[in-house]
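Some chains omitted; the rest stay in position.
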Amino acid sequence: MNSNIHTFIGCDAAFDESEIVIFGAPYDSTTSYRPGARFGPPAIRNESFGIETYSPYADKDILDYKIFDAGDIELPFGAPEPALDMIEDLAAEVISSKKLPVMVGGEHLVTLGAVRAAAKVYDGLHVIQFDAHADLRDDYLGASLSHATVMRRCGDIIGYGNIHQFGIRSGDREEFRFAEKNTDMHKFSLDDINGVKERIGGAPVYLTIDLDVLDPAYFPGTGTPEAGGVDFCALISALDAVCSLNVIGADMTELAPVYDLSGASTALACKLMRELLLRLVK
Amino acid sequence: MNSNIHTFIGCDAAFDESEIVIFGAPYDSTTSYRPGARFGPPAIRNESFGIETYSPYADKDILDYKIFDAGDIELPFGAPEPALDMIEDLAAEVISSKKLPVMVGGEHLVTLGAVRAAAKVYDGLHVIQFDAHADLRDDYLGASLSHATVMRRCGDIIGYGNIHQFGIRSGDREEFRFAEKNTDMHKFSLDDINGVKERIGGAPVYLTIDLDVLDPAYFPGTGTPEAGGVDFCALISALDAVCSLNVIGADMTELAPVYDLSGASTALACKLMRELLLRLVK
Amino acid sequence: MNSNIHTFIGCDAAFDESEIVIFGAPYDSTTSYRPGARFGPPAIRNESFGIETYSPYADKDILDYKIFDAGDIELPFGAPEPALDMIEDLAAEVISSKKLPVMVGGEHLVTLGAVRAAAKVYDGLHVIQFDAHADLRDDYLGASLSHATVMRRCGDIIGYGNIHQFGIRSGDREEFRFAEKNTDMHKFSLDDINGVKERIGGAPVYLTIDLDVLDPAYFPGTGTPEAGGVDFCALISALDAVCSLNVIGADMTELAPVYDLSGASTALACKLMRELLLRLVK
């Protein structure tokens, strides 16, 4: 009998032959309101058998591509530095093997680990952020590493002007003032996404999707639901735009399955993962 | 004291005087992912007292029409043939009495029983399907009778060209290839519905609504939620279009109440049932 | 050590210095379908710490204004008269102190207490109602004071022509007939809101928001979810229009938190409260 391999649906290639590597980063210790994003990666993997491998949007099938699912990193809870180091190490290994890392959070802070790894390899890196929250605080409750500071920390590395923010509809006044002066922020919707394409050109892009960019009607399964978000079709359209750029890594974060007992949020995340993968493969 | 009659709100006519006959088909044994549609019919009946009998959309009131609620068929679980035979028999009895059958599922396979009955009486029958899923597999996990094959089986009877599919956004590649060549498939939305009216003309039409055609934001209470669906108002508009045709029977399927603890999905289904009935009465 | 003051986020001014006074009216005894709106006020207060005090919509911050949270009135259950008297008394005290009352229900009947207080002070009062339900019955199950009669009772006081209803999509036939002849009813959406501004001019306006005007996709946490409602952005836009008028009091009612286990409905109500307050301050 064979062993019991457990992957996101259809992502059962070996590491060496794969062009994309999926991994989970189940960390949520800096979550200040409702925790639970640590359970996002296993939920997406378990429920992925409920969706098809074929996408009628992209007219492609996951079974036709080589994707490796590396499972979840075993991250410690509490202080974030060790977790970020482990994420950075894994992302670096994927990137150095000329593969695309696609990470599933966990809280949004996990993005920092992957961006650190990417910024060391790719000069002039841009980050495109789909999110309800600005995440631009300089510190939060005294901590410089937090879900609420993650984009500020990314900007510390790649330059604030290379942070492109879409769908933002929550933050304190200082964050919005900071964004006006420093980052490329587009409030409330993803509509301006095509405008950014020209600006970025062929430069390397890391895409980070905080799933709470979606309206809670479509995605209630998250720790901090923010009314006034985008719908699934708008997100797929924006994905088309971003993936026509030179994307070198991506993530989706902040699925907290316990808050959506219907399972619809997890199902949406699985489908979004499929669409993301099928837009990143060559 | 009187006996304790229990019907969908306002549908308390006697069989003989009625123009429409409602019945439940609480079967979900071929459901491959999350079962529970068997509880759809009692949920709709129980919760219907929470809606009004008057529709401001149609400016009509159920109390002004004669509708009989026959309750639920007592269907066996397991193999589908006996259940389909019982559904066909009841639908045939309704049709032979010159009444319109309106069935509440149950999983989508129950539609096959009603379509068999209708096809024996009505030549040139068309089926209009609102659904997230193509349901066009030739077999599924080795079974030819399944929620995933039901439209293929209907097409076997009435001809694939008479199958008009709307809102479809999930299936395997073969189903979409099959649809391109054989059925009248309209992906993702109900927008093309008026285009089909001319094509069908005065021919008899059976309408089957798999409720997962709705976006899970509007209808999380279903076994296989598929992001990217339509909203309630679009569905009501499409209903207007279909019901201007020669509809000889209809169903709504795949409400699984346990997955929506808010009750909003069941309430929507009750309201949709009211709107459907008020568009089918003469 | 200080005592343990508990208010809606940022609303910690003293009564005397405040320009707005928030209070809860946790009454739901006439609810005929699913009760639970009595738990709306504490839910909004408890969960308000999950939102920001700054609004990027209004570019204002609650911390910059003086708002007093008076807590919840201790209302008796059962017959509504004593509860309505207590609400009227508190609202009258707020109004006589030249402050704006903002009430959180409870079922929609609580509005009557506040309107009674306002009508005694403000001549030519108008009421703008955002609601799924007409609430225009003359009596309901034999009672003249009910969530289903509350707008009829308000009209008895201020004249039916001064009742402006938006988003209405449920009621019995008589209510819609009554509205055609007597009130200013706009069915299904809030789109006509600007049309009413000219008609009202500088007259005093009381705004009552039954949260079920929102589609259950956005707001499942309510006793009687009605498909076909408006979304959050439409509601915020309409709020902009109304708050450009001479609003002298407002309420939001019918949050029943137990029906939305995701917490998204309560979070939306908190955010809407923030937006309402920031549009009412001077």
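The first chain written gets the first letter, and so on, giving A, B and C; residue counts start at 1 in each chain.
Definition applied: a residue touches a chain if its C-beta (ideal position, glycine included) is under 8 Å from a C-beta of that chain, and two chains touch if they have at least 3 such contacts.
Given the structure is predicted, the values throughout are model-derived calculations rather than measurements.
S.K.: Please state the number of copies in the whole complex; 3 are the ones shown in place.
M.R.: Whole-complex copy count, per this file: 6.
Keep in mind that, in the parts below, only the chains that are shown with their structure count from here on.
S.K.: Two or more other chains in contact with one residue: find those residues in chain B.
M.R.: 215, 217, 261
S.K.: Under the touch definition given earlier, write down the residues of chain C that touch chain A in their complex.
M.R.: 50-54, 56-57, 59, 61, 215, 217-218, 231-233, 236, 261-264, 267-268, 271-272
S.K.: Which chain B residues qualify as touching chain A in the complex?
M.R.: Touch list, chain B to chain A: 33-34, 168-173, 176, 187-188, 215-217, 220-221, 224-228, 259-261.
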